[in-house]
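Take a look at the structure set out below.
Just one protein chain is left out here, and the rest sit where they should.
Letters A and B mark the chains in the order given here, with residues in each chain numbered from 1 onward.
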Amino acid sequence: MTDDRDERNLQRAAMALRAPGARDEDALNDVIEALRRETADGDTGEPVASRGGLVERRGRGRRRPLIDRGTIRFVAGLAAGIAFAAGLGLGLFAGWRMRGESYRIAAETTTGRVGPTGVEATSMESTHRPVQFMLVAPAASRVALVGEFNDWDPAATPMARAPGGAWHVALPLANGRHVYAFIVDGTSWVADPQAPLAPEGWFGARNSVLLVSGQNREQRQ
Amino acid sequence: MTQTGGAWYYLPTMTHAAVEPAPDAGLAARAARGDVQAYEQLVRHYHASCLRYASRMLRDDADAEDAVQDTLMRAFLAIARYDDRQPFRAWLFSILVNRCRTLALQRTRRSRRFPHDELALVNATAPELPASGREDAVRTAVDDLEPLLREAFLLKYVEGMEYHEMASALGAGVSALKMRVKRACDALRPRLREIYDD
Partner (left out) sequence: MRTGSTGLGGRSSARRLALAAAMAAATAAPSEIAAQDRRLAARLDSATAEAVTRLADSVRAVGLPSDPLIGVALEGATRRASSERILAAVREYAAALGVARQTLGDSAMSDEIVSAAGVLVAGVAPRVVVDYRSARPAGALTVPFVVLADLIARGIPADTAAGALGAALRSGASDDDLVEFRRRVERDIAAGARPTTAMTIRRRDLPGTPMEGVSPMRPKSPRLRRPFPR
């Protein structure tokens, strides 16, 4: 177990070290430009000496940077604010899913009020399908759905409470993979208990993954 | 791996795949015949790998950019001597490795690097915060490796090179390199546990 965790850490570290830098493109362009300058016909600007096939540049000293890097510090733009905790202390039940699966799309919205997003089944674009989200949270006073599809905006998709404490909302979603979570009472970040967990845990409590597809099962691989 | 009451499971070999596919081998041959366009494509392909390697070996982004540009220019001027029986990347990195070793010797030891410039904001009113964050911590941990171990670790784990390729880039035997990679991982293990343990 520990070996596996260590190997995972090494892979993550390797991944981190492969991350692109914001100046990479500029640096590459400089190299391309220098290459073109050096290989352009005619004047390359500097006399060169040739020694054993290697062309040496002359007299190039390393200039001092104009901005002393030692005086620049990183300053976080945001204050460390409220951290959303993964809260299951509200007695949440397993989420309810259409057709017994969180993976497969709900072909139509049936019971329950449609949320304030104004989703109407009849006006749906053909590329978007209505998906019902539900979270049973009887003790909550408000629940919001957040995800990539609404820019993780807690104000965008409040959910409606049905008797018994089942919070629900329907949203048209395009085919594909969607990551989402619920925010309970504005403070608790909760994944869908029956949906697959999203792998990324950068900000603490994990999200859920939903795959929306227009295919029939028979058409699947 | 044994599971309680369960069965042995076949695990696919977890080798570190070279994650960057090699460009057309003909590019190097064309470059050797003086085709600058072909060389330019090689530059575009390998620049990022060279840069991230040099950044860690020189522990300074600006020096790294200079070293990489230097290397790519030298490589172009020496391309006639490239033999395509050797992988181009290994040949290129052998130049880069030596360039970085030379530059490192020429400089006095610098203090710990600071976060990327693009995050830096000169702001008189805001308090200064210490450099933190996982990515910086990982870089710091790798920067603290002895140079020989760091070289081997970077080529193996970050660039995904096979040992025979590393041998020609680093000028050392395969078994010596395996030992260096192992020692590098041993040194990193506790640091990475700290970083990723949450």
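In this section, a residue touches a chain if its C-beta (ideal position, glycine included) is under 8 Å from a C-beta of that chain, and two chains touch if they have at least 3 such contacts.
Values in this document were obtained by computation on a predicted structure and should not be read as measured data.
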item: Where the missing chain touches subunit B, by residue; value: 1, 3-17, 19-21, 62, 65-66, 69-70, 73, 115-123, 132-136, 160
item: Touching residues on subunit A - with respect to the absent chain; value: 1, 4-5, 7-9, 11-12, 15-16, 18-20, 22-26, 29-30, 33-34, 45-46, 57, 60-67, 74, 76-78, 80-84, 94, 101, 103, 146, 148, 151-154, 176-177, 179, 189, 193-194, 196-204, 206-207, 209, 211, 217-218, 220-221
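In this section, only the chains that are shown with their structure count from here on.
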item: Approximate Å spacing (C-alpha centroids) for the pair subunit A, subunit B; value: 27
item: Subunit A - residues contacting subunit B, complex; value: 5-14, 16-24, 27-28, 30-32, 34-36, 38-39, 53-55, 62, 65, 69-77, 201
item: Touching residues on subunit B, where the partner in the complex is subunit A; value: 14, 36, 39-40, 43-44, 47-48, 51-52, 55-56, 61-62, 65-66, 68-69, 72-74, 76-78, 80-81, 111, 114-123, 126-129, 131, 134-135, 138-139, 141-142, 154, 157-158, 185, 188-189, 192-193, 195-196, 198
